[in-house]
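For this depiction, one protein chain was excluded, whereas all remaining protein chains were kept in their positions.
When the chains are written out, they are named A and B in that same order, and each has its own residue count from 1.
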Amino acid sequence: MDYQRVEGDREFVARLEHGRDWREQIEAFADEEDIDAAFYIGLGAVQDVTIYFYDQEVQEYYPVEFDEPFEVTSCLGNISHLDGERFAHTHVTLSREDGSMVGGHLDSATTFAGELYVREFDTQLERAHDDVTDLDLWPL
Amino acid sequence: MDYQRVEGDREFVARLEHGRDWREQIEAFADEEDIDAAFYIGLGAVQDVTIYFYDQEVQEYYPVEFDEPFEVTSCLGNISHLDGERFAHTHVTLSREDGSMVGGHLDSATTFAGELYVREFDTQLERAHDDVTDLDLWPL
Partner (left out) sequence: MDYQRVEGDREFVARLEHGRDWREQIEAFADEEDIDAAFYIGLGAVQDVTIYFYDQEVQEYYPVEFDEPFEVTSCLGNISHLDGERFAHTHVTLSREDGSMVGGHLDSATTFAGELYVREFDTQLERAHDDVTDLDLWPL
């Protein structure tokens, strides 16, 4: 396991904006506050979700759209740099009103309501292409 | 996204009490320690769960009861004030012994076992009614 000791910096509590994209507003917040490295946790509810499923064999993401309301039972993610922009890498677990669930790598979702805790670190994390997985990972 | 910078205060590690309600004992702990703002993460196992499903169209919660044992694969939540009392807003993801899953906004659950990390913030978070979603949210 590659790892880096980090110093905790600012902490934020946030309310995600109704009607706006879940991930996009986290990235806009990170730009606004110049956050170069952070982890966050969250919960809430969304609509019109696009999950990116990763085919580990073909090594490609493919989008699956769900045009329905969900509770966000968990949202775990981090902020770092990718290709010169701030990227909010976000995995979600979602439950339907009938109790059934889906989840995965979040591309986009219209926020119904959401609450976030963000922990910033006093460092800069930068993603780079990893040949083995074909993903953009941190060279720690 | 509305947000507030917070200062981290006390941190706690907890063992949830067997046989007692999951959320009620988090709220009792928050009262005991005068915690006015916190986020927590947890894992464990429960029985006799009531999940509140939120109908985003009708804007109403309706309870669904599950009278069976579950693993808590994730518990994410926060402590703030609602109508003058401390409220532990908690979303859970639960797995059955056969691997199938349910999840959502937790109302109540009898604890089998549980472990929690609580991060307090040096502020007071207070929920107020939000007209758009008909939920009680933080006016940050």
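Following the convention adopted for this analysis, contacts are C-beta pairs under 8 Å (C-beta built on N, C-alpha and C of every residue); 3 or more make two chains touch, one makes a residue touch a chain.
A quick note: this is a predicted structure, and the numbers were derived from the prediction, not measured.
*Asks:* Out of B:Val72, B:Leu106 or B:Leu137, which residue would touch the omitted chain in the full complex?
*Replies:* For the chain that is not drawn, the touching residue is B:Val72.
*Asks:* Provide the residue numbers of subunit B that touch the chain removed from this figure.
*Replies:* Residues of subunit B in touch with the missing chain: 8, 10-18, 20, 25-26, 28-29, 41-43, 45, 47, 69, 71-75, 93, 95, 97, 99-101, 112-113, 115-118.
*Asks:* What is the set of subunit A residues that contact the non-displayed chain in the whole complex?
*Replies:* 1-8, 37, 39, 41, 51, 53-57, 64, 74, 76-78, 89, 91-93, 101-105, 119, 121, 123, 125, 130, 132-133, 135, 137-138, 140
Assume only the chains that are shown with their structure count from here on.
*Asks:* On a C-alpha centroid basis, what's the spacing between subunit A and subunit B, in Å?
*Replies:* 21
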